[in-house]
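Note that one protein chain of the assembly has been removed; the remaining protein chains are unaltered in position.
Now for chain A:
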Amino acid sequence: MSRVLVGVKRVIDYAVKIRVKPDHSGVVTDGVKHSMNPFCEIAVEEAVKLKEKKFIKEVVAVSCGPTQVTETIRTALAMGCDRGIHVEVSGKDYEAMGPLQIAKIFAALAKKEEASLVILGKQAIDDDCNQTGQMTAALLDWPQGTFASEVTIDGEKVKVVREIDGGLETIKISMPAVLTADLRLNTPRYATLPNIMKAKKKKIANMKPADLGVDMVSRVEVLRVDEPPTRLAGVKVETVDDLVAKLKANGTI
């Protein structure tokens, strides 16, 4: 019987139209609707399912960021997690926060909480990094099952079906391990209102990265953020020869 850490990230809601800040330093986040990263929802659902099947005993939801992330942790609690951990990061540290810092935090927490599994979403829909899970596994020197579309616990091992470019790959890794959830792993449940009310009584612990011995200094500096160029109208050609000629002319082939 074991403990699972699930990472949840508070991101701009997928339905919102993103706008770049006038100074091109980032995107507008003030007053914009935020919600849990969809892949993190799938990760939480998988962890709760494993608990319901009695493979694991406790699910701990973890999020890093300013006070607002507690809303995201509460949603995870309402979906069935037992308790939450809020790692406080704000201001400049929060803006510069990236997969490496998060991975360090999760690695430290996994050791501290003696977790058997760390389940994360495969990537966040705001930065699309797809690195945190892999980095966490590397820092812990644990096996990893990324892009998981099916997870089965088999004694001390985990069977993971991974979605890869060529199709599906099935691997068996020993616990403790890091898993990252892909789209088809499951369909997340709705946090029902009665569960939200019950979740209010669940505990969320507070801590700072320094408490875990993690330095938040970023090795990456964002120079500029731009919108993608507006789509230009296409050009119609009469024959295939014309097409080839045009493609050669603008250097495509």
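The rule we apply is simple: contacts are C-beta pairs under 8 Å (C-beta built on N, C-alpha and C of every residue); 3 or more make two chains touch, one makes a residue touch a chain; residues count from 1.
Just so we're on the same page, contacts and distances are computed from a predicted model.
The complex includes a chain that is not drawn, and of the options "Acyl-CoA dehydrogenase family, member 9", "Transmembrane channel like 3", "Fanconi anemia group G protein" or "BHLH transcription factor" the UniProt name matching it is "Acyl-CoA dehydrogenase family, member 9". Contact with the omitted chain, checked across A:71, A:95, A:211 or A:242, is made by A:71. Touch with the chain that is not drawn comes from one residue among A:96, A:173, A:196 or A:212, which is A:196. By the touch definition given at the top, chain A reaches the unshown chain through residues 35, 71, 74-75, 78, 190-194, 196-197, 200.
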